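Got a structure for you, questions after.
Removed: one protein chain of the complex. Kept in place: all other protein chains.
This part shows chain A:
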Amino acid sequence: MVVKRRTAIIAAMSIAATIALILWKPTVLIYGLQAAGLYAAVAIPMGLVLGIVHIVNLSHGEFMMVAAYAAYSACKALGMDPLLAIIPTAIVTAIFGWVIFQLTIRRALKGPELNQLILTFGLAIAFTQTINLIFTSQTYKIPLDYVSASMDIGDITFGTWSFVFVAVAIVYTYGLQFFLTKTTTGKAALAVGQNPRGAAIVGIDVYRTYGLVFALAMALVGAMGALFLTKSAIFPGVGTPFTMKSFCLIAMAGVGNIPGILGASVLLGVAENFLRAFRPTRDWAEIVFFVLIIVVIVGRSLKGRKS
């Protein structure tokens, strides 16, 4: 009952805030949603890995960066559009992720949680620096016409291409929901996530499932890497903020709550763009999510101690 009332209050407040924003600064809402789509689409695969394999993959954003570079190389060599590279990049990244999982992460799964944290941190550095070694720290970008598509409503003009990220985020959320509840492999993965030992007893190959889930998550991130290339310039450190942001969103939504990531990313995206809309606060937009992550984690720990 108490929970219900609180949800209702939060819902009412967010609806009121949305209406106020639409009337006052509509671009904040539009760009906020676009940013939210990007954040959510990158965070959802990480949430999948954290929920089922139970590791915090600190090299998550770096996988996306590597995928973006792979897509870039393919596009340059074959002269094709990044959009065509989405599927191949996803497949390549999935294989790459599977190999990395088998070679490294799998061996650390039995060890303490801290080892996994340091291991994936090491992976992140190795990826960033290897790319740095091959491509140097120069930025690369593929110029595309359709990215600058824009739309007018009333007297405001805004870019529409980034809405593709929102679409991807929604597809990921509901696709995963379908996969985890309707298909046999997905149900097995969910079972492994809830109780690895129980799943092993009923005959599920736990490590195979972990490998599959990790590869699937990397495929989703790989697709995002190619899509990210359409919009942004890439450089070796481009994926690093996404690791932190993804973790922040998952911590806000709660581990295992994939639809919750959508809501959390809307909050983050809109808050960042809200600060960016005003000149004096523009530089502080970057800090929002670091503050948010601390507030969320510390808040949860305080609440957990009370109950």
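To be clear about the criterion, contacts are C-beta pairs under 8 Å (C-beta built on N, C-alpha and C of every residue); 3 or more make two chains touch, one makes a residue touch a chain; residues count from 1.
Going forward, contacts and distances are computed from a predicted model.
J.: Considering only the chain that is not displayed, what protein name does its UniProt record carry among "NADH-quinone oxidoreductase subunit F", "HprK-related kinase A", "Branched-chain amino acid transport system permease protein LivM" or "ABC-2 family transporter protein"?
T.: Per the UniProt record, the undisplayed chain of the complex is "Branched-chain amino acid transport system permease protein LivM".
J.: Which of A:I170, A:I204 or A:M244 sits in contact with the chain that's absent?
T.: Selected residue, touching the omitted chain: A:M244.
J.: Of the residues A:W24, A:Y174 or A:W284, I need the one that contacts the missing chain.
T.: A:W284
J.: Can you tell me which of A:L119, A:A217, A:L249 or A:V270 touches the chain that was removed from the display?
T.: Once the missing chain is taken into account, the touching residue is A:L119.
J.: Where does chain A touch the missing chain, residue by residue?
T.: Chain A touches the missing chain through residues 56, 104, 107-108, 111, 113-115, 117-119, 121-134, 136-137, 244, 247-248, 251, 283-284, 286-287, 290-291, 293-294, 297-298, 301-302, 305.
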